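Only one protein chain is missing; all other protein chains are in place.
Coming up: chain A.
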Amino acid sequence: MITSDTFILEPTDQQLWSGIRYGNEQAYTRLFERYHRTLYNYGSKLSGNSAIVEDAVQEVFIDVWRLRANLTENVTSVKFYLYRALRRRIHVASDKFPVTEELTMLPDQEIPSTYSNSETMLIQSESNSMISRKVKEMLSQLPERQLEVITLRYFEDFSVEEIAGIMGINEKSVRNLIYKAITSFRQSPQNFLISVLIFCLLVIL
């Protein structure tokens, strides 16, 4: 004799997904609860207009329900699916670029391997509050696409491959964007100023 009515493991995305395919409303509610906040967060990096972001998040979920009968059974990552859908929605809504955008304007330059020579500028013994402030500053100045990549990589924990899929660009471009964002730490004006000062001091002495 066994009882299983008490069995509530946290369902996986896949389980929720197949629940939705069978029209299970609670699975749907659960999925919304699980993802709408971070989707909104991601959306806000794509559009400064919160009304557009809200609408887009709603529509992504409404579509999931509306098309539930036709959802692929074995979607590799539900999360990936939702994020990609949201990005498309927002780009359509804000009329940014065509949906079929294939970003080739991004120069696929090789990252020079000698670049990290000047690594020393990234001060390695910074305090927590310094790093925190620096990160905040750097992120606030990042171009939109770099900020988007950083969000997907370091907050959403998507792999580079997945990010490439979401943004419709190749993996190399994703890595380039990450690289550019990170190296902008060292190029922030204050750092530059400090290094100039130090340099001057050295010269004077």
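Here is the rule we use: a residue touches a chain if its C-beta (ideal position, glycine included) is under 8 Å from a C-beta of that chain, and two chains touch if they have at least 3 such contacts; residues count from 1.
To be clear about the criterion, contacts and distances are computed from a predicted model.
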(request) Name the absent chain as its UniProt record does, using one of the following: "Winged helix DNA-binding protein", "FecR family protein", "Circadian clock protein KaiB" or "Phosphonate transport system permease protein". (result) "FecR family protein"
(request) Looking beyond the chains shown, say which of A:58, A:76 or A:141 touches the absent one. (result) A:58
(request) Looking beyond the chains shown, say which of A:77, A:94, A:170 or A:183 touches the absent one. (result) A:183
(request) Identify the residues of chain A touching the omitted chain, counting contacts across the whole complex. (result) 1-11, 15-16, 19, 22-30, 32, 36-38, 40-41, 44-45, 50, 54, 57-58, 61-62, 65-66, 113-114, 116-117, 119, 122, 124-126, 128, 131-132, 135-136, 139, 147, 150-151, 153-155, 157, 159-160, 175, 178-179, 182-183, 185-186
